[in-house]
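Removed: one protein chain of the complex. Kept in place: all other protein chains.
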Amino acid sequence: MAKNIKVSVKELNLWYGDKQALKNISIDIYENKITALIGPSGCGKSTFLRCINRMNDLINNVKIEGDILIDSHDIYDNVVDVVAVRKNVGMVFQRPNPFPKSIYENVAYAPRMHGMVKKGSKEEQELVEKSLISAGLWNEAKDVLTQPGTSLSGGQQQRLCIARAIAIKPKVILMDEPTSALDPISTEKIENLMLSLKKEYTIIIVTHNMQQAARVADMTAFFHLGDLIEYDKTSKIFVEPSKKKTEDYITGRYG
Amino acid sequence: MLQNYKKNLEKSKEKIINLAGDIYDAFKLSFDGFETLDATKSNDAKKMLKDINNRANKIDNEIIKTLALFSPEASDLRVLISYLKITNELSRIGDYVRTHTKTIKVQIANELDISVLKQNATAFHQSTLKSLQATIESLDANEDSIDMIYRKVNVEESKCDDIFSILEKNILEQICSLPEHAGEYIMFLNSLRKLERISDRSVTIVKLNYFALKGGKIRL
Partner (left out) sequence: MKNENIFIDPQLQKRHLKSKIFKLFAFSSLLVACLFLVWFLSDMVNRAIPAVKNNWIQIEVTYNETTIENPRKSIDKKYRKIASKAWLRDIRFYVEKHPELLDTTTLTWVLADDQVDQYIKGHNNRLKSKQKKIVDNLQESGKLESRFNTIFFTRGDSKHPEYSGLLSATVGTILTLLVTMAFAFPIGVMTSIYLEEFAPKNRFTEFIEININNLAAIPSILFGLLGLAVFITLFGMPRSSPLVGGLTLGLMTLPIIIVSSRAALRTVPDSIREAGYGLGLTKWQIVKDHVLPLAMPGILTGSIIGLAQAMGETAPLIIVGMIAFIPDSPTSITDAATVLPAQIFTWAGMPETAYIERTAAAILVLLVILITLNAIAIYLRKKYEIKW
């Protein structure tokens, strides 16, 4: 199976003030694959993730050097509109954060703002339905579309956030520890969801739960104190990692 | 259950059943060759066994990957561990069947006179075949059927033991009466000894599957 490169990171460096959080990261993320970023707390994996949709731009005192290319276009280029970047790179956060609006509005709002559908139109309804089906929430939500998004359970809320993210048809979906606040059954539902979503999207997930990376990811990258230590097929990393640091982390001999 | 985890488990099971099935088919073919004194059947059987070790290794490596990635527990874990040990047993059984095909070929070529032993030898082959069949059944068994299969394989195994003692005695008598064919008769005895080991290992395989389905500890 041919592996296309979707996101190409070249020598990325990031400083929070004087502290360097990412050191010369170069990595190629493949299309329609799930790539997991693992590593101990504070190793920079979340910081790295947030560079890909330029969410770090919102923080004061951040300096970024290096290139990130998505589909061969540099997203940090001066002429690039950051809003367009975020439209094409969706994000799902650690704690489910649906808008306190109805379920329907949660999904329909962003596409409407981006001019993809008109308010109340048939296209809008179809888009909402399709997104909720893709997120595995349609059956549970179809009768209560006018209920507030916050009335759903934790796992359902997170699936709503996923539906909301895919409604704007991004190219890449970033997930920052998406199931760390959920119970095991909801976690499994979302992991299965990721496996089916990867047919259409490229997924990058940060997880502090190694076993999750082992279960769902095609490729795994191990970060340590701002460095990218190893990046390889998941089966290789978990059966026979090349670097000792990786092995120590995986076997639990580290920290 | 995670889709890819489920796929992995099913794939390993399918591969192991196929492996056992192919060994069974090869042995049946060789048995046919013995019955009909057809050396080509022995050749075909030998060809079928060419790849057995590679396939067993491949199954083992896949199981290692599944263990590393999915941390299976409870019955899933027992099944995978059993499979790891069963591939070993199947490899050995494959070796024994290969030896058998070789000796049958030689025996046919030399036109060894085994008319005295024929009846017992046929019964012996049949019991061995039945034990092999039991192993295939045990790979696909459930908690209820495994008990019967376990009993069956034990019965066939003791039959094999008994018939082998008789055959051993008969062959030694033949050697005494026809000492010029002693070497060929001894080779024949050796191959029969390998068949006896096949039924032993079949019992082991069924025991492992029993462990996988019903739990407890491994006691082989």
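Should a chain be cited, it is by its letter among A and B, assigned in written order, with residues numbered from 1 in that chain.
Here is the rule we use: contacts are C-beta pairs under 8 Å (C-beta built on N, C-alpha and C of every residue); 3 or more make two chains touch, one makes a residue touch a chain.
This structure is a prediction, so every number in the text was calculated from the model and none was measured.
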Need the list of shown chains touched by the one chain that isn't shown. A
Per the touch definition above, residue among A:V7, A:M91, A:A135 or A:I250 touching the missing chain: A:M91
Looking at the whole complex, which of A:L58, A:V79 or A:I185 touches the chain that is not displayed? A:L58
Sort through A:I5, A:L69 or A:A110 and give me the one touching the missing partner chain. A:A110
Tell me which stretches of chain A touch the chain missing from the display. 53, 55, 58, 60, 83-88, 90-93, 95, 97-100, 109-110, 113-114, 150, 161, 164-165, 168
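As a convention for this text, only the chains that are shown with their structure count from here on.
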Distance from the mean Cα position of chain B to that of chain A, given in whole angstrom: 51
Which of the residues in chain B come into contact with chain A in the complex? 1-5, 64-65, 68-71
Counting only contacts in the complex, chain A reaches chain B at residues 188, 191-192, 195-196, 211, 214-216, 234-235, 238-239
